[in-house]
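Since the structure comes first, as structure tokens, the remarks are kept for the end.
The other protein chains are all here in position, but one chain of the complex has been omitted.
Letters are used for the chains, namely A, B, C and D, taken in the order the chains are written, and counting of residues starts over at 1 for each.
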Amino acid sequence: MLRMLAGLPVLGRVWLYSLLVGAYSGLAVWKEHSPLRDRWDQPAQIHEVFGLILGLFLVFWTNRAYERWWEARTLWGQLVNTSRNQAVKLKNLLKLPASDLRQCESILIGFPYALKAHLREGCELKQVPGFADSADNPDHVPIYLVSLLYDRFRKWHQMELITGDELRILDLEATQLLEICGACERIRNTLIANSYRRFIQQLVILHLIALPWGLAQEFGDATVVIVTIAAYFMIGVTVIAHAIEEPFGRDEDDLDLNQLCDKIEGGVREIFARQMPLNSQSS
Amino acid sequence: MLRMLAGLPVLGRVWLYSLLVGAYSGLAVWKEHSPLRDRWDQPAQIHEVFGLILGLFLVFWTNRAYERWWEARTLWGQLVNTSRNQAVKLKNLLKLPASDLRQCESILIGFPYALKAHLREGCELKQVPGFADSADNPDHVPIYLVSLLYDRFRKWHQMELITGDELRILDLEATQLLEICGACERIRNTLIANSYRRFIQQLVILHLIALPWGLAQEFGDATVVIVTIAAYFMIGVTVIAHAIEEPFGRDEDDLDLNQLCDKIEGGVREIFARQMPLNSQSS
Amino acid sequence: MLRMLAGLPVLGRVWLYSLLVGAYSGLAVWKEHSPLRDRWDQPAQIHEVFGLILGLFLVFWTNRAYERWWEARTLWGQLVNTSRNQAVKLKNLLKLPASDLRQCESILIGFPYALKAHLREGCELKQVPGFADSADNPDHVPIYLVSLLYDRFRKWHQMELITGDELRILDLEATQLLEICGACERIRNTLIANSYRRFIQQLVILHLIALPWGLAQEFGDATVVIVTIAAYFMIGVTVIAHAIEEPFGRDEDDLDLNQLCDKIEGGVREIFARQMPLNSQSS
Amino acid sequence: MLRMLAGLPVLGRVWLYSLLVGAYSGLAVWKEHSPLRDRWDQPAQIHEVFGLILGLFLVFWTNRAYERWWEARTLWGQLVNTSRNQAVKLKNLLKLPASDLRQCESILIGFPYALKAHLREGCELKQVPGFADSADNPDHVPIYLVSLLYDRFRKWHQMELITGDELRILDLEATQLLEICGACERIRNTLIANSYRRFIQQLVILHLIALPWGLAQEFGDATVVIVTIAAYFMIGVTVIAHAIEEPFGRDEDDLDLNQLCDKIEGGVREIFARQMPLNSQSS
Partner (left out) sequence: MLRMLAGLPVLGRVWLYSLLVGAYSGLAVWKEHSPLRDRWDQPAQIHEVFGLILGLFLVFWTNRAYERWWEARTLWGQLVNTSRNQAVKLKNLLKLPASDLRQCESILIGFPYALKAHLREGCELKQVPGFADSADNPDHVPIYLVSLLYDRFRKWHQMELITGDELRILDLEATQLLEICGACERIRNTLIANSYRRFIQQLVILHLIALPWGLAQEFGDATVVIVTIAAYFMIGVTVIAHAIEEPFGRDEDDLDLNQLCDKIEGGVREIFARQMPLNSQSS
């Protein structure tokens, strides 16, 4: 249990803010011991109702923030699947020149790295593994890589290395690359509707400002403890929801994009490296 | 924190309404200081239960309004993907005459502008970038642009510039253009069921009318503050939900369609402009 | 605000029922002024808890009813898209005889009218626009229209007017017509599980029967007002949810199927009427 | 209103259990009139909070049970669509020998009957309409019927009665038959996670055991009525959720599989029976 209480870095700031709110609530307690004690008293009840309704809206925000986070995770999981399937088909279903296979391997491995950089600080083609000595400098690297892939497809189709049906099989996966890219951009660029976030934050602040004056009369010195815990709860939910809303950063709750890139690279490399064990088995 | 309280324009009106409700609640406070003080008193409790249940329904409305908003955003994100994929395939997968490519570029770039105007005040073909000197004046511009695209496909197919398989690859994305258009029209034309909205608004008003008389006895002068905050909360949720329900307008919470149009234009232009860097790399 | 209170017809009945419940609550108030005043008193608290849990279940029902309504709307929006896409492809992608195009136009325009009548009071083929002088009298008109369409496809394919790939492009949209029809039938024929609806209605009635006796002692004459409002709330939610569950009728909250049929007709007519402006532009 | 109170058979048992709990609560009331009256008293408040949180979890269970039920209904609705579409394509899109069409009609009509029996008590091929004199006795009848269908497809393809494109059009629907079958098996075989169900049931029982002792002091004789109603509510939700979780049985809330089978049979028969009215109309 102690380990559970130890908390995470992201929750450290929250404790700080909560203690500040707790200190502020000391004002309301002090008032109860001062000549002003009989003024401005309110029943605690109304704060409870307000707190509950606020809780409903915090759950609303939490749900929506979590859905975005999980959708982002699903998109990257889809990228893992797409890369593997595309690699299996290029290697095992088709009969392509070794040099072309190497290029496709570079594109499939480079794409997640390019997407990761694109979603964070922007991507230069030269930074993508396998493209360090490329002469091009495209604005949008993921689109560039997909263009390379389709250019390959056209060449093979023209040279009759692949049939129209095989082209369509390849197209199914290749199309998903830009769909995943666009969906990740959507999540990065559009937070939950601004008014809601601002509005909920306002209400949390108003609630924390008003709460001590409602509790002080009944709860006395315990007010400080209770307000601190309530502040920890409310600020904590707000801060976590805010952090979760942006899943592509480097915070502790963000997706582990580095590991996912490694995973895709490992899978694709293994597929391209394998020397058809089948030939011996099946012939 | 002050910055957070500053609020947004859309919340400005809300404060105004809330202060009016607060002023009205002064009546109930005044009654407590008048000879009528012992009449019409009610326990505060029942108002709290009513407030909680109302809170549940406000969360219901909020969720539904947000879902519409996010669906609209997803549709435009899908338009970004579709435009890019269609452009990549036209440019890199196929071998088409330069003049046809230019026409397709105009159509793909013009479509989001046409859709934006169509969803707002209605669209004239002449206002769409790239179609200023067109002789046609169709009623439904997005359908017209898609018709142009399919007319192109037919010509290529007849001239055997594209095979049947390539036609089907192009068709997959082109079909989505009208699906996105139709889904956006659905969101614009159909608000959340009218009865629910009217009903929830009625209940909010009834609640705010009754609330001060229930609180005045117990809370005294603080009633004005509490009712104002409660009114801000309830009216705020209603107003934001109403604004979010119509995501294609020009309010601050509406989707930034201009930026999305620019993004699509940038992506499509870059794809069509690139001079196949591959040819040197692969040959 | 007055306008908002004015309400909708569907809410008129609700006020009536609520006033009846309010009048009944007068019994409990009268008891408090009678010799029986000290009997059967209960604390109000337990009614509040019961009211809250009932509120949770009313929200459950509301959510599910709304989801059905929105799914129905989405299906008809899908029908708009499918009709337009099918029309664009028939007109612009393919080269078909004018008489066949006219027949397809009739089928695509007639389908939504047939579906509307099929979902309401049942559909006769003769009532469908464009089929007034048809000799057939099928049981299930939407299936009949789709059969006509596929019969067309077969003829074209046999006459080699369309290739296999083009057949598959047409099939993608034509398949959706019966999927939309079947999904609308599902929504019309299957209400939310009967036990839930009956159970929630029972609980609302039990709650409204018990409520006045719990409030009368504490609230006195205000009981009548409070019970009336609570009844308005609970009966209103029930009535609206019930109305929303059946979205294909002619109530004010039901989908505006007439307008949707007109919209499909307008779009399809415009597509078929346009005299390829392209030919001049592209040749 | 009386009609609404009359209830459904499934709710009959619930009243029985509730009255037993109500009788048990008489113990707590009796204690208040006995020398033990001042012992074991608890404030009612804590029971209310517990009741509310329990209500939240009952809503969770209700939502999940309902989702399963609606998914099952959607799957069967999908089966209606798939059967109709497959029938239309076999009859109107293709030119197949009459004997083969009759066999396909038997398969499409038999499939829902086989699936219904398979999901209930297990299915013998001989019991499926149209297969009474079949010599085979497969373990899994729905798989067997789909195998028959694909065997037909292969024969036609080999005999060049259908092209590759037409094979793919048929495959799209035929694939869905086993997908629907598998999804129904999933719903039948996997209830909501066992721990949750057991846990919620435990909590309902604990709550009902503890409730009377908390209410008796304040509510006196009314305790029996209140506990009975609370028990009716809680046990009712549990029982309905449990019944809804298994939608393929023969309870009143279960899906009306017989009617759905009839509907599919009617639609398929009508499609296969129609003598192409088109030929006269179009030629």
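Note that in this section a residue touches a chain if its C-beta (ideal position, glycine included) is under 8 Å from a C-beta of that chain, and two chains touch if they have at least 3 such contacts.
It should be emphasised that the depicted structure is a prediction, and the values quoted were computed from it without experimental measurement.
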| item | value |
| --- | --- |
| Candidates A:Leu19, A:Val88, A:Leu101 or A:Leu206 - the one touching the absent chain | A:Val88 |
| Among D:Asp151, D:Asp221 or D:Asp262, residue touching the chain not depicted | D:Asp151 |
| Which residue of D:Leu19, D:Leu203 or D:Val239 touches the chain not shown here | D:Leu203 |
| Absent chain, residues of subunit D that touch it | 40, 42-43, 45-46, 48-50, 52-53, 56-57, 59-60, 64, 100, 103, 134-136, 138-140, 143-144, 146-148, 150-155, 157-158, 164-165, 167-168, 171, 175, 178-179, 181-183, 185-186, 190, 192-196, 198-199, 201-203, 205-206, 210 |
| Residues in subunit A touching the chain absent from view | 1, 4-5, 7-8, 10-11, 44-45, 48, 51-52, 55-56, 58-59, 62-63, 66, 69, 73-74, 77-78, 80-81, 84-85, 88-89, 91-95, 163-166, 168-169, 172-173, 215, 218-219, 222, 226, 229-230, 233, 236-237, 240, 243-244, 252-253, 255, 266-267, 270-271, 274, 276-278, 280-282 |
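Methods note: only the chains that are shown with their structure count from here on.
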| item | value |
| --- | --- |
| Shortest walk length in steps over touching chains, subunit A through to subunit C | 2 |
| Angle (degrees, nearest 5) of the CA superposition of subunit B onto subunit D | 145 |
| Classification of the subunit C:subunit D interface as same or different, half of numbers criterion | different |
| Subunit A-subunit B separation of Cα centroids, rounded to whole Å | 23 |
| Subunit B, residues touching no fewer than two other chains | 45, 48, 52, 56, 59, 164-165, 168 |
| Graph class of chain-chain contacts, one of line, ring, star, complete, other | line |
| Pairs of chains, among all present, that meet the touch criterion | A-B, B-C, C-D |
